[in-house]
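Yeah, one chain of the complex is gone here, protein chain that is, but the others are all in their spots.
Coming up: chain A.
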Amino acid sequence: MSKMHIKLTVNGKPVELLAEPRELLIHVLREELSITGPHIGCETTHCGACTIDMDGRSIKSCTVFAAQANGANVTTIEGLGTPDGLHVLQTMFKEHHGLQCGFCTPGMITRAYRLLQENPDPTEEEVRFGMSGNLCRCTGYQNIVKAILAAAAELNAVKEAAQ
């Protein structure tokens, strides 16, 4: 199958690659770019384990062809923080125990990252609805919601202090 030339930005770095038209973005990220934070739970847009941020939107990368990401700006969990400088959401997921097996966690945090930009000061209910496209079979969600609310509070406090 003939390959397409695709250019995109992944976690701030320009990437050029050849991909077949049938290749899903999640497979290109994981198998070709070794970006394995986004996971595959279903490949049918139901679980959210593969969630990435693409051009300012939460995207389930199992439902996008790599070709559709041509020119896009993609952020994955790997781009949200560094081991020494965690993103506040990562810190809060750790501190509030918003994870068990951790398989849903990268998608969860990446979705929460966008949610807090769409709605920087969400209510608990808004978090619950805004996160409902991301399944977790382990945690019962309570601590995920707590972590996201705590991250929102922290981000808002920082913003306020800066003003």
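Here is the rule we use: contacts are C-beta pairs under 8 Å (C-beta built on N, C-alpha and C of every residue); 3 or more make two chains touch, one makes a residue touch a chain; residues count from 1.
The working rule: contacts and distances are computed from a predicted model.
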| item | value |
| --- | --- |
| Listed names "Xanthine dehydrogenase family protein molybdopterin-binding subunit", "Cysteine desulfurase", "Aspartyl/glutamyl-tRNA(Asn/Gln) amidotransferase subunit C" or "Sulfur carrier protein ThiS adenylyltransferase ThiF", with the criterion being the UniProt name of the chain not displayed | "Xanthine dehydrogenase family protein molybdopterin-binding subunit" |
| Residue in contact with the excluded chain [from A:8, A:25 or A:49] | A:49 |
| Contact footprint on chain A, counting only the chain that is left out | 1, 20, 22-23, 27, 30-31, 34, 36-44, 46-47, 49, 76-78, 81, 83, 86, 90-91, 93-95, 97, 99-106, 109, 125, 127-129, 131-145 |
